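A single protein chain has been removed from this complex, and every other one stays in its place.
On to chain A.
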Amino acid sequence: MGYVFDPAAVLTGQYLDWFIWGLATTIALTVAAWLLGMTIGIILTLVRMLPFRSLEWLVAGYVEYHRNVPLLVQILVWYFGVPQLLPRAIRMWVNSHHSEFLLAMVALGLASAAYITEDLRSGIRSIPKTQYEAARSIGFNYLQAMSYVILPQALRIVIPPLINQTLLLFKNTSLAMAIGVGELTYRTREVDSYTFKTFEAFAVATVLYLAISFAIMALGSFADRRLKLEIR
């Protein structure tokens, strides 16, 4: 008896709903974690460039932890460990507000920030020191020179590595299934165990993941082309 490949079987009724919800959750998790990662990444970059050795080491420690501990372990630490350290009231609130989504977002965002700050730093280093000098000469302080002159240029240079980080982040959201976040992979497993249509379920997931990945890449190269052409 041959196996009949029938994707339509998993794209009906509640199964279709599960896929849609899974995809929406994956996208929401990606966007939220990306925004968190970018924000923390930029802050870390500014902090590590301040002339204090101790801060530099602190950021270096942050980067090494997040790059060298498996992401799954980081997610589990956030989900099972961190809430216990919180005051009771906050813990209750977190637990009643989709804590798994929130904590997965934090874990993914903080891990991304470690990579993003590394990319940003190398971007900043590639901006000639004379740009900083010119900004300071107009009367800008360190933070102003960074945010109006150096970072806008560095960001353009680091668009390609940032696209890479975004893709990694997007794919890594699947790890959030380990703490029960109902994202795409989690939902796919569900569809699989209800229908036993394993190939169909994962084929649908694969296509959806690929589609979003391509969309991210297209968006990235659009931004890259628009911004880069203008500079040099």
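For this structure, a couple of remarks:
What we mean here is this: contacts are C-beta pairs under 8 Å (C-beta built on N, C-alpha and C of every residue); 3 or more make two chains touch, one makes a residue touch a chain; residues count from 1.
Here is the rule we use: contacts and distances are computed from a predicted model.
Of the names listed as "Secreted protein", "Acyl carrier protein", "Fe-S cluster assembly protein SufB" or "Amino acid ABC transporter ATP-binding protein", the one that matches the UniProt record for the absent chain is "Amino acid ABC transporter ATP-binding protein". Residue in contact with the omitted chain (choice from A:S137, A:S193 or A:S221): A:S137. For chain A, the list of residues touching the undisplayed chain reads 130-131, 133-141, 144, 148-149, 152-153, 156, 230-232.
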